[in-house]
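Just below is one structure, and these are the notes that go with it.
In this view, the complex is presented without one of its protein chains, the others remaining in place.
Letters A and B mark the chains in the order given here, with residues in each chain numbered from 1 onward.
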Amino acid sequence: MTRHQFELSNLNVAFRSPAQTVHAVRGVSFHVDKGETFAIVGESGSGKTVSMMAAMRLLQSPPAHITADAMRFKGEDLQAVRQRDWWRYTGEKIAMVFQDALTALNPVYTVGWQIGEMFRVHRPQMTRREIRAASIALLTKVGIPEPERRLDDYPHQFSGGMRQRAMIAMGIALDPEVLIADEPTTALDVTVQAQIMDLLQQLKDERQMSLILITHDLGLVAETADRVAIMYAGTVMETGTIRQVLGTPRHPYTLGLLGSRPQAIEKGDKLRPILGSPPNLAAASRGCPFAPRCTAAKPVCSEQFPPTVHVPSGQDVTCHVVAEEAGQGNRQPEVTT
Amino acid sequence: MTELNNTRDNPPGAPSIQAEMVATRTRTPYLYFLIRDPVAVLAALWLLFLLFCALFGEWLFGDLARGMNLAARAAPFGTTEGGLVNILGADALGRPILARIIVATRVTLGIAMASAIAALIIGTLIGLWAGFKGGWTGRVIMQLSDVLQSFPSILLAMVVLYMLSPSPLNLILVLAVGQLPVYIRVARAEVLELRERLFVDAARVIGARPYQIIAMHIGPMVIPTVINIVTIDFALIMLSESSLSFLGIGVQAPNITWGLMVSQGKDYLETAWWMAFFPGLMIMLSTLSINLMANWTRRIRDPRERWRFERAKQA
Partner (left out) sequence: MGNFVLARMAQSLISLIGLVVLVFFLVRLTGSPADLYLPDDASEAARQEYIRIHGLDRPMIVQFWEFFSGLFRLDLGESLRQARPAAQIVLEAYPTSLKLAGLTMLISVIGAVLLGVWAAVRPTGLLDRVISILSLASASAPNFWVALTLISVFAVWLRVVPTSGIGGWEYWILPITVLTLRPLGLLAQVVREAMIRALTAPYVRTAKSKGVPFRSVLFVHALRNASLPILTMAGNQAVGFINGSVVIESIFGFPGVGKLMIDAIQQRDFAVVQAGVVITAVVIFLMNILIDVAYALLDPRIRHK
């Protein structure tokens, strides 16, 4: 078995209250290799962010209830790490960059202080002067002009794009091997979005990081990712390389997504939106979560959870219809690639 | 760029999911939440008991509370001599503390309630006026309200009661004045917000005068906020009244309030502690109950906390 940089297997997250249980993530499995960009795509509430938050122990429990067959970092079992040792992993080996840096950065501390905190926590032997020098180097790296001066500014004194750059500087401060970027460009202008993505790609290449990109932007995925997982209602619907999933999509949901992209439409055609709205995750259905909105749905779809099948074009698809076509009605345990 | 959704992703994690839970919640009656919370039940029962005392106390114990009984002078706590009514002891004139406490409920609560309601009505009206008028009038009103707010309310009451006479009506008014600023602020803020929203679109489109629209919508907006404030104010005013009565510039004998009773008992601390202790305990339990209920309603209404108390859905 190959050792992946980062690997999740059969992750389940439920939020429990006395009144109800919301199954936010159901059986999510994926892995990322060295130097690779892996994108998780889905609409809001599809569980893409919650999966990563669960893996990074950022959900409060209760109400969150998390189970997984495996969570591994370079083969090491992350679930076995005691909470008091967790800080050696988060920020150091696996770092995160969040969306909307205005709220994700602490408004009452300077940017320099927040970047420096990475060193103060993880590199206690560094002196203040060394930390400052390292922080300036980081700001220069992510393309912030006049870094010496900007270090003493507060987040609200930065522009949106600059804030996101500062956030990235903080993420890469300790040379992490995996960088999780959660909608890193959502709050930004289109031109700035492209700059930020270029920066992330360039950093990833230089440092041979693995980049996990969480986004709802298919265009972005097509341009930057190596492999992709399409999530819907807490489940991975289709996963494979960009070429496989976007080139020869098989899952009805993926097909629907690509059909609802403005670019996919010939001039004069109408947009074909996916009809209906995402399911209420509190009412856990036994069947495929997409069944109610699926144009190809069969009776079995609303009764049984669909199997995951490896289709000839190379990707894994979680769908009854595709499984039947491929002559594999039996349910496979999990994704294997 | 393709957007799967045009709304920005919620800040991920528990909060957004909880919001979702709240959105899909079943409507659970308040009574259900109440019986699940023993502390709130006790508080509610206590308030019911007070209501009963306020309504029927005078009728049941009025004579006992005022008549002198030299035989029972300073009867100690726990005695049953002369009937169970002496269980909490008696004061220097032999009047049973228990009876006096029960009879005092009406005036104590009455003053606080009258004062709280007066503050609510006057404050809200001034606030609405300040909001409607805007400009200079509005600014002057707010400035005055700031003066009032930054000045210690008990000191204010002391000075005013010094210049006027400490009649119950003056007491009610002076206690109300101290609480005006909150209502002025809230009511004015709501009017300004409504103006912002309706002035431009609805009013112009329908051709109605903006004031008419504001007048129609202001009630439902102001009332819930103001009701919550008034409950907490009620407890606050009760404390202020008892402080003033304790200092001898509030309610005067022969009226009885709990604060006055503590004041009358304070000279007997070494010989008859029950004279001051039990009336004070009543104040404490009553303000605590009111605050507990206010706190509880607020938590139940808060979506961030409400889910914790929700009823399990029947399968």
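Following the convention adopted for this analysis, a residue touches a chain if its C-beta (ideal position, glycine included) is under 8 Å from a C-beta of that chain, and two chains touch if they have at least 3 such contacts.
Nothing here was measured: the structure is a model prediction, and the numbers come from that model.
Engineer: Could you please point out the subunit A residues that touch the chain left off the display?
Structural biologist: Its contact residues with the unshown chain are 53, 56-58, 86-92, 95-96, 98, 100, 103-110, 117-118, 121-122, 154, 156-157, 170.
Engineer: To test your reading of the contact rule: which positions on subunit B touch the chain that is missing from view?
Structural biologist: 11, 13-15, 39, 143-144, 146-147, 150-155, 158-160, 162-164, 235, 239, 242-243, 246-249, 259, 262, 265-266, 269-270, 273, 276-277, 279-281, 283-284, 287-288, 290-292, 295, 304-305, 308
The rule we apply is simple: only the chains that are shown with their structure count from here on.
Engineer: Whole-Å distance, subunit A centre to subunit B centre, using C-alpha means?
Structural biologist: Between these chains, centre-to-centre, one finds 50 Å.
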